[in-house]
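Excluded from the complex is one protein chain; the other protein chains are retained at their positions.
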Amino acid sequence: MERVPVLKIGDILLVSIQIDMEDQVALQLQEDLADRIVATGCHGVIIDISALDIVDSFVGRTLATIAAISKVLDAETVVVGMRPAVAITLVELGLSLPGIRTALNVELGMELLARVRVDHFDDDDEEDAGATGTPAASDS
Amino acid sequence: MTLSADEAARFAALLEEHQESLVTTWTEHVASTLRGRLSHAELQRQNSELRRGFRQALAGSAQDLAGEPAAELRAQLAELSATRARQGFTATETAVSIFSFKDAVLTTIDAASGGDAIALRDYVAFSSFVDEAALFTFDSYVRVREELIADQAEQLLELSTPVVKLWEGVVAVPLVGTLDSARAQVVMERLLQTLVDTGSPYAIIDITGVPAVDTQVAQHVLKTVVAARLMGADCIISGIRPQIAQTIVALGIEFGDIATKASLADALRYVLAKAGQTKQKRREL
Partner (left out) sequence: MSEQGQRIEVATDQDVVRVRQLVRTLAVAVKLSLVDQTKLVTAASELARNTLVYGGGGSVEVAPVDNGRRKGIRIVFSDQGPGIADLDLAFTDGYTSGGGLGLGLSGARRLVDEFDIVTAVGEGTTITVTKWCR
């Protein structure tokens, strides 16, 4: 079975999904990430999905679970690089990825993580200070 | 009235014998109806080819325009119609170009036979053949015009949905005109792609130029906003006119937590303020 590599860059774990994942591979990634967060003590996870030509409900659910697990382990997750066609399809599918932060590309994702950490230490600030920092679309 | 084989053969001979005077007279007739919008040489060339087409059809015993012997002539006529349609001539001007062939032939017969009876009967038969030819150009003309209109509609769709970069990190789509489902889809895709290409985390959808908003249009705009959020960008809707605000409320459309601003300027100010806040935070870090 193929495995999605997890790279550590500074305080961030970077995952770039380059393959059409089988469900098992996605679940494996979920486990690997949890392990690496604890092992490295990183506080940010960036998952680059710019190479994915579809995101179905299974992958969507896996991303949401990863975000939730990371949160428990005191790390923020940002999903970056979603393609327009994928976003349009997800809206039609009814999948809103609640609780997942998103950014257009890795660079903006890193900025977002930095900002979230600042908010973290600065509790007087309103919750969603950064525009791109709003949790991905809530169902309306 | 269809042409008999005899009549066709006699006419084919006539068209061959008097080719030069025929083409010259015909070209003069056409030139006068088109009032110099096509060069004389161009018309001369077209008419001489058409004359050859007519002669060939008749020599092949064409009884009417529908038959096999007239196939090449039909192709020539269709080509002529298409060219004229694209050059902006009217259907009538195009058909008259063919009708005037009759005048040219009549002039030639007059000069050649001095009005003998057989020649005249031949002429009447031939005349209806030319009428068919002229009407055929009419059909072809209309078809080509329809294709042109369809093409233009598509080009218009492309043209009418520009996505412009307004500021560093801010793109805008000024929507003008009616938003139907097909157009909304094009706008949506174009906007989202531009966000990716420019790495802009903010988009302003300005609907000042949209005359009316119904549930469907609102749905499309909302879906675009949600899709942009999924990708990590924020959309602001600007230019909501009073009537449209009333419709939105009357239809019970939920804009939820989507930022709406009265004008494009307000929206830009809002976005810049938000982006500024963000920058400030980073400096503090």
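Lettered A and B in written order, each chain numbered from 1.
The rule is short, and it goes like this: a residue touches a chain if its C-beta (ideal position, glycine included) is under 8 Å from a C-beta of that chain, and two chains touch if they have at least 3 such contacts.
All figures in this text were calculated on a predicted structure; none of them were measured in a lab.
The chain not displayed touches chain B at residues 182, 185, 189.
The missing chain lies against chain A, touching residues 20-24, 53-58, 60-61, 83-86, 88-89, 92-95.
By our rule, only the chains that are shown with their structure count from here on.
The touching residues of chain B, when paired with chain A in their complex, are 188-189, 192-193, 195-196, 199-202, 222-223, 225-234, 254, 256-257, 271, 274-275, 277-278, 281-282, 284-285.
Contact residues on chain A toward chain B in their complex (touch as defined above): 78-80, 82-85, 87-88, 90-92, 96-97, 101-105, 107-109, 111-112, 114-115, 117-119, 129-132, 134, 136-138, 140.
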